[in-house]
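Here you go, one structure.
In this view, the complex is presented without one of its protein chains, the others remaining in place.
Every chain is named by a letter (A, B and C) in the order it is written, and numbering of its residues begins at 1.
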């Protein structure tokens, strides 16, 4: 008997169902714009928040009582894995994600930690035969005190070297488990105070590290995508991978803009002062869109709240940008979301994902319909239509040449309504 | 008799002076680290907040009563200039800054506006013989309703063309008046809603426009620096020149990172979620530091408050980064600051600048002393000293090679205190 | 022919309508929980944003071109009123709201301003025979420079006296026009800097002024409700009527908690760090709920954006608290919302209100259904059910008495899941 023993697999029951553990909108095989919802959404469940996190916050300790806690032995780690794959089965998700540190107990030495990781990968490999695939793997280089001053950006080169081993092994395991992406989130790649920080050197360290990660990917023949996950701050005062535009500049600087893409989290977008759809549109404009973490932040709490999405109109705007950009390739929709620490019951874990998946499904369907109806794009095309008749963006155009034309024609351009409210109303016809 | 008729030129009286219109710290000819304070700080007064702004805010109208308002004739524009140059004289500043729109009344046509700009430049040229130099010129492409949907990023190509003429003429005038920089602030280069915005196209338009600006600079032989002023939002919901890192990525994308630098404003840094010193350090790390707008934002008001600097420790941290980067070249310290709208008296204009200049002087002196004493740099060098013994950043290094070394040596790096509080205490010995 | 000449009255066409100027959800006479939607929602249109605001923002001037601008004569003021009542007719709203300053041109003297107000009230009285009723009147004591340092909290007692006249006349007119409430919003009742402010005295001034307003209400027999509108800041750095809880403390201090209620604006709630539903629930808990301004703020823009509501789930949570508290009595749903300044067309004014009214209607219907189904309340009652068996809140209970009981019974209370995600999913079944 498992942790979720009496919970049946979740099925689609349609919008009128009042069953709290049924899908009302996510109908996996329903076809939308030529693809099933499974293929569009590519849902993944994360390992850490669901099976590792104990419910602590800065002012309080453990609230959850999971039978595998503290998971500091291989036996408990396997019990944890059993519960995890059981939940994946109940939810019917096609993917999951993990950090190395989530799945294996830390060893007494680097080598032992690595060895345990590979042992657990054997265990996972077996379970994955009948279970979900790996959307992405990653390495936790922020929890242990050795990383307190950074991972690749640490003032101590031994930490840089240690991280090389950690990432190499996490990539090896991700590759072996056929992960479709490998993610780097630089939770300690930043600073607490500029007073003790060599910003310029740390950026160089981080750039060189990422270049070596890309080289190693090619060396081992990993076909997945390398992803960076932007976040502006927390845990550090400032994190280098601040937002999509910042990551783009970093990639350009180190010549990696064609090798690395971004995994965008709604919550991190908000903490950076952006809407989620902004970050998605920006990544598409810059050609670096990769994957999403579909967990919202409370707009008014200034820390990372990692809540399950629950606002359908917001989800619609997000998937609209995903679809406009052509949809996911190797990426997908990961719930990097955690229960509120008062949600103690096993069924809360299931229900939270069911609700989140349904919101995404509603968003996807609304977004697809808006695109199919050309409800927004017709207006957008019309708004910029004047540009078809001019060549101002051609390499031959000059400032003084265009200026002379403006003066000669005595241009006096008149503003045209931007129609924001009408477009917002249009969206509300679909959500 | 002028607007400031009875106010004498401000002089240095030393820290014990209680004269509210005397410098207590800014001693122009005092030499610090081999340069006078004039040369270090390169103070500039802005034209717009002091002589154009009427004291309005979103909930209230004009509070200031300046004799040259509404300045809609050439005669009033000249009266305004007379007052401005009188204030520059009283303050003894070496520089000033203006938008085209600040100094000439808008004409009935583009050509008339341009002609008036050149006429006013004649008038300024004459006044500058005995007055301050021009730190930078710029063009206002955000106030008039024609720019409501953008300047170079407008959906209407006629606005793009109109802007070409505006910028060309502003550059011509800046060049003629021997301006040391030309600034672009994209107050409307952004969007109110993504629903009607083609983000990708607008970025292309903005990139092409900037490239033409650079080309035109070279064509006319302007030797000054082209500067972009980052700001995250306001007036628009999102502005493309969000912060220093974003501007860097934009410049890299269009191959302009060696042609364009940044003018960093403390208030805009804060609105973007950064400290001022962060933006300065980042610009130095990326090689695009240009100039500063030394006006603070209230940390807790979410709009652009443009207040005069008044916190000496903050000013010290800012000038510390300026000096660490080698100090200003063509840039300087511009007060893009405005009086509170209740500060009605002519002497308020003078006193606000005197206080701001003194705070900068205090900051500069503290920063210079910290550098001369090696008070912070010794600790910083020591913290990263381990990197001198490794070659992990060399092009030959590989992830698996370094990983193997970490494993072979059974690295177990131990954290070392970051000493933040002790470094903060060190700074407090100087401020 | 009027400003909206070719726009037909807006009618309910049902959810499948694609007519941008039709109601899809607001069906005025539809009965919900025993009342029509008209009676529940009590919609009001505001005069100021729609007919007075010119589209300016802190970085730009007028964008709107209304034929009655600048409305500085009585003839233009009447033309403005004609357009306003025409829009009220097209929208079919039962109420409107105004400031004195919105409807009459400022006179050369206080007496002339007052006289003009009464003349315009005559004009309105006539128009109201076939038009909407007055939800509330108010006085603008923040735009004119005389109020720059406060209205009733001004350091100059002459401003206090001036305000007495302004408010008296605005109340007289509101009374005459059968207004159902009278609102005070203290846009300048706060401070820019504590350095020049006598906080304690200013609170006394404001308390005394409000007491006199209440006395005057009774004197003239006005039966409407006196309302305070909380807002934390903007235009001032700090405003005294910060939020609902602050206003409650202020009312208690001056013994006015049974005389004055609050008009809660979603945007102001957000600027104070609260959700809208929090402020509504708090006002109900404290017994001071009055009315709402249904205009949202951008969560990520730090100033008052006054946008039309467009998120149905948010509207549902708001009306849920309104209905839980028993619904409106004299209050209603006012749109203190303004178009984006790029929305230039007359139809934009209509469409924005249609969209806002529809969102409110969706919210109301969802909220009513949740209440009727006992979907949330059953869980809430169960959660606190244990309190029925104890008398800890009785006046006779003591700390040591209860402590002794806890120790004697060796209490070891075990936490119970808060079920947040399941409740959020429940809400999503309704919205």
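Throughout what follows, a residue touches a chain if its C-beta (ideal position, glycine included) is under 8 Å from a C-beta of that chain, and two chains touch if they have at least 3 such contacts.
Predicted model, so just to flag it, every value in this text is computed and none were measured.
Q: Among A:36, A:301 or A:408, single out the residue that touches the unshown chain.
A: That would be A:301, which touches the missing chain.
Q: Which one touches the absent chain: B:109, B:310 or B:408?
A: Spelled out, the listed residue whose C-beta touches the missing chain is B:310.
Q: Please identify which residue in A:80, A:296 or A:340 touches the non-displayed chain.
A: The one listed residue touching the chain not shown is A:340.
Q: Of the residues C:27, C:63 or C:205, which one touches the chain left out of the display?
A: Per the contact definition at the top, the residue touching the missing chain is C:205.
Q: For the chain that's not shown, point to the residue among C:50, C:63, C:114 or C:291 touching it.
A: C:114
Q: What residues on chain B make contact with the chain left out of this view?
A: Those residues of chain B that touch the unshown chain are 18, 20, 24, 63, 270, 273-275, 299-300, 308, 310-314, 339-340, 342-345, 347-348, 351-352, 354-355, 358-359, 415-422, 424-429, 431.
Q: For chain A, which positions touch the chain that isn't shown here?
A: Interface with the chain not displayed, on the chain A side: 55, 57-63, 142-145, 147-149, 187-188, 192-193, 233-235, 237, 271, 298, 300-304, 340-342.
Q: Would you write out the residues of chain C that touch the absent chain, in ascending order?
A: Against the missing chain, chain C presents residues 109-111, 114, 145-146, 148-149, 154-162, 164-165, 167-169, 192-201, 203-205, 208-209, 212-213, 215-216, 219, 232-233, 238, 242-243, 245-246, 248-250, 252-253, 272-275, 277-278, 281-282, 284-286, 317, 321, 376, 379-380, 383-384, 386-387, 389-390, 392-393, 397-400, 402-407, 410-416, 418-420, 423-424, 427.
Methods note: only the chains that are shown with their structure count from here on.
Q: Quick one: superpose chain A on chain C by CA and send over the rotation angle as a multiple of 5°.
A: The best-fit rotation has an angle of 180 degrees.
Q: Cα centroid separation between chain A and chain B, in whole Å?
A: 35
Q: Find the geometric centre of each of chain B and chain C from their Cα atoms only, then give the gap between the two centres in Å, rounded to an integer.
A: Chain B and chain C have C-alpha centres separated by 40 Å.
Q: Tell me, which residues of chain A touch at least two other chains?
A: Answer for chain A, listing residues that touch two or more other chains: 273-275, 415-416, 418-420, 424, 427.
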